[in-house]
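What follows is a single structure, and I will ask about it in a moment.
One protein chain omitted, others in place.
Moving on, here comes chain A:
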């Protein structure tokens, strides 16, 4: 306990310090003037001040507030020493920041009791100060972590801007982090997908599951998967990820490139409703499934509902935070209220609906996240994938001699090579199939002279492939050449496959019925490309593709 005694009279100082030392307070300092006291206090940081009221240079009334200010947030007790007994003067001691006073002549017992009492308060204040500091430090840490997580969420859950403008939507989380999720992505076929979902609970704990869902949804949308498959995959992901008491109610919708056909998988969300321009309900996609993250893969149901709407029809969806919202009288908003607003004004913007929802809630606290999504059927022509195609005429020629025929199948690499050219990606899968058919025809029939009719019986089917392996192994001569040509002016891609075999009677090729396990190749090629022609007795096949721009 460090005590600073401030008095202009040395006798008083001597008496006080002597008394304090007797009482066990040996860490005492003294100052003669106010100025000296301030300097000393700055240096020694006293725990308690005994301050004389009347001094020649600056009196106690002036010094007290300065000392208090210097002490900052920690309580520094100031006890005035005074010979005065006038009430006004004594009251003033406390008004200027003093905490107590003691009168001359000094009473040892009273003074030491007062010092002990003020020391206790100072100790409490010191503890509170330290705890406050720790609390602040902790709070800053949490805030910083939240800021980082919010940043990650904002980026991961970014709504795809290229298609977001087709939707009128609003998300109102109950806390910093949203357990509701709304995502939209374009589909490769020129339509769109959207996902609206609601994790159990709200806040950070429920929002955390949104990250893997968003990433999976975006990746699957890019590949053009069906909503059933998306639901199944997300279910599987969440099942292995989420704790048992947490799940994800969600509705997955694909809007076709026409802009008015819907495929919907709804698991545990409120009805997704389609209303006509006149406000009449024309379709309700009710929840047909359990929420995601509950069922094992073999229990999972993929049923999807389809609906053809008209241009101008409106699809409305919302999370249960909307209908379960309660006002101060503890009345629930309910689905009917929302439907009533929509029937009154079928084109009411989501913002206006939100105002109505807010008005209903009034002063009551928002307990759950609220999401509102609306899509009005319209042309999605602007989403049509644009293909710009290379201006470069090119030709790739592959010569396969016996050794190469024995060691690998050239079709895959050739397709990769062709499709790495600008704009060729659109023909990738058709080209893969056609090239594989033509090459295998040349190899199987032209070079290896295999007979497809062997495949007629189920055993023969495998025998055929065994023969193929055997004959290829002992092959001594033969070659196949493949030429892929692109003509940019007409957007024509031609594939020419020629072999060193004897050819075949391509004009009288047998047409197999639907049940035969062979003879499907040629009809398939004819469907996939715009033209297929044989030359030179069937040893040269030429398939033509016209790229659709």
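Here is the rule we use: a contact is a pair of C-beta atoms (placed from the backbone, for glycine too) under 8 Å apart; a residue touches a chain by one contact, two chains touch by 3 or more; residues count from 1.
Basically, contacts and distances are computed from a predicted model.
Not shown: a single chain whose UniProt protein name, out of "Response regulator", "Anti-sigma factor antagonist", "Peptide/nickel transport system permease protein" or "ABC transporter ATP-binding protein", is "Anti-sigma factor antagonist". The chain that is not drawn here is touched, among residues A:8, A:168 or A:302, by A:302.
The omitted chain makes contact with just one of the residues A:14, A:137 or A:461: A:461.
Only one residue in the set A:65, A:141 or A:224 touches the chain that does not appear here, and it is A:224. Of the listed positions A:8, A:59, A:100 or A:430, the one in contact with the omitted chain in the full complex is A:430. Only one residue in the set A:189, A:310 or A:530 touches the chain that does not appear here, and it is A:189.
Where chain A meets the missing chain, the touching residues are 189, 223-226, 228-229, 296, 298, 302, 409, 412, 428-430, 432-433, 436-437, 440, 455, 458, 461-462, 465, 468, 514-518, 520-521, 523-524, 527-528.
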